[in-house]
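Complex shown without one protein chain; remaining protein chains in place.
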Amino acid sequence: MKKIAKSQLSKMLSMLSAEAKLYVPVASDGVVNFAPWQEDVEVDLTTINVFVPPKKFFFPQTEAVLRYDISDELEIEDFACKAGDKTILFGVRPCDVSSFAMMDKVYLGDPVDIAYRQRRENTTVIAMGCKSPDETCFCTSFDLEPGKAPGADVLATDTGEEIVLSAQTTKGEELLTQLNGLIQEATSGDENKVKDAQEQAKEGYTTSVNVQGVMEKLDGMFEDFYWDRLHKRCIACGTCTFVCPTCHCFDMQEYSTGSRGERIRCWDSCMYSDFTLMGHGHNPRPTQKERVRQRFMHKLNYFPHQHGDYACVGCGRCVRKCPVNLDILEVIQEIGGAAGGM
Amino acid sequence: MSVNLESHEPLIVAFCCNWCSYAGADLAGTSRMSYPTNVRIVRVPCSSRVNPSFIIRAFQRGADGVLIAGCHPGDCHYHSGNYYTRRRFTVLKRMLEYMGIEPERFQVRWISGSEGAKFAGVMNEITQEIKALGPNRKLRDVR
Partner (left out) sequence: MKECSEKMRKVASDALQKQEVTAVLGWRKKDFWWQSPVAFIESVDDVDQLVWDPFTVFNPVKYLLEDYDCHDKVGIFVKGCDSRGINRLIQDKRLDRDRVVVYGVPCEGKADADKIRASFASKKIKKVTIDGDSLIIDVDGKEERVAAEEYLLDKCLTCRYPNPVVSDKLIWEEVPVRKGVNEARFARIDNMEKKELEERFSYWSRQMDRCIRCFACRNTCPACNCRVCIFDQAEPRWLGKANDMGDTLNYHIIRAFHVAGRCFECGECERICPAGIPLQELNRKLIKDLDEFFGEYEAGLDPEDNPPLGTYRGEDPAGFDES
């Protein structure tokens, strides 16, 4: 375990940015997003949920997968194997870290998504343990510990004046070795402080849901009247899907100028009317009811059946951002029927 | 698409009304007046046929300037189309400027079927202006 004084943080980030592309949470016009680190940016260490979740570093909203040019002779450039410069993410929250594991199940399962794997391998994740929850945080309902981030390469814990860094993978160890000379060895006192901070982080949750049995209950609910009622409020925007750290659906689009073009992969949302629109005009999900049902069935039934986990990490972004307050918290509560305190 | 700055020849898309401005272009041609080859004409039935999306899409796909040319007010083949053109593109033009797009890039002119010389003149003038501005980067697709 290592540590660094907060006053030295920018020195550390500067060192890291020399080796790789470094992204940190930064507030701009009141919205916090991961942005490239620069000497003069102020790193936001307090905001829990950045607006666009860090899944975008492995699964970008828009990426060209191939480019062609037929103006002379046919040339095709394949991007899949070129993806992924060396990247470091600093300040990823534990909920978002655990979302990476879910994305891995999809993109590293058979067939492996080469570009995704490349990015994943070339990226070192430095997680930042949470100190206290937002009112919409409910990660503990999914058995996540807000102070720990098992999937991260390095776990950073804010202990007040200092940040304690512990490597959790070989990639993380290598990264800390790079920083030798700048960071110090943590003492046993620091280790205790980290433990205290991790315990402390579990306090203060005001939102929780009981996810027990929700998947099983949904098995028989495909034709339930519940969806007829639920979808009415949905205005069919894609906010929930785009701010969700575990949503991973995409669309392939062709961009063409006649002689040149690109094939582009971009995020898609099951809330959109053209999401399942077929070439011949039929749409198997003709109304918002089927679309809303799809989103929640996917997260709470199909995904756990297929991969063993609910596709939700309890970050609370959709709870905060949904313009009509239709969110997964409500669905879990209403379906599970056994809600925790609110 | 990459833009070669050294030898940049601007691309200008001109939406010309079939009844006046396109005839004006024809007259310019038959009168052997020359105007730059940078201009590509798209013939439309009326200047009010031009959907704002056409303009933005033209910029996206590589146009450095867009011109809409229609009949003079009062001369519309369909009686009132160009009056709508005038209202619409007055506000669209101002909005593009407001968002930081150079005003020269998007222009509207009235050119009648008998104004071959004016057509050639306007094309020369606009090409000069756009050349001076250089390539459009702001609305262009970065691909």
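Worth pointing out:
Residue numbering begins at 1 within each chain, and the chains themselves are lettered A and B in the order written.
Throughout what follows, contacts are C-beta pairs under 8 Å (C-beta built on N, C-alpha and C of every residue); 3 or more make two chains touch, one makes a residue touch a chain.
Computed from a prediction, not measured in an experiment: that's the story for all the values here.
Which of A:M1, A:A20 or A:V52 touches the hidden chain is settled by the complete complex: it is A:V52. One of A:Q38, A:T62, A:Q212 or A:Q306 touches the chain omitted from the figure, and that residue is A:T62.
Taking the complete complex into account, A:S269 is the one of A:T159, A:S269 or A:Q294 that touches the chain left out. Within the complete assembly, B:S53 is the residue of B:S7, B:T30 or B:S53 that touches the hidden chain. Contact with the chain not shown here comes from a single listed residue; of B:Y22, B:Y35 or B:F89, that residue is B:F89.
On the side of chain A, touch with the chain left out of the figure occurs at residues 28-31, 33, 51-52, 61-62, 132, 135-136, 204, 206, 232-233, 235-239, 242-243, 251, 253, 255, 264, 266-269, 272-274, 277, 319, 321, 323-326, 329-330, 342. One chain is missing from the display, and on chain B it is touched by residues 52-53, 56-57, 59-60, 73-74, 80, 83-84, 86-102, 107-110, 138-143.
Keep in mind that, in the parts below, only the chains that are shown with their structure count from here on.
Residues 64, 255, 257, 260, 262 of chain A are the ones touching chain B in the complex. Residues 1, 61-62, 141, 143 of chain B touch chain A in their complex.
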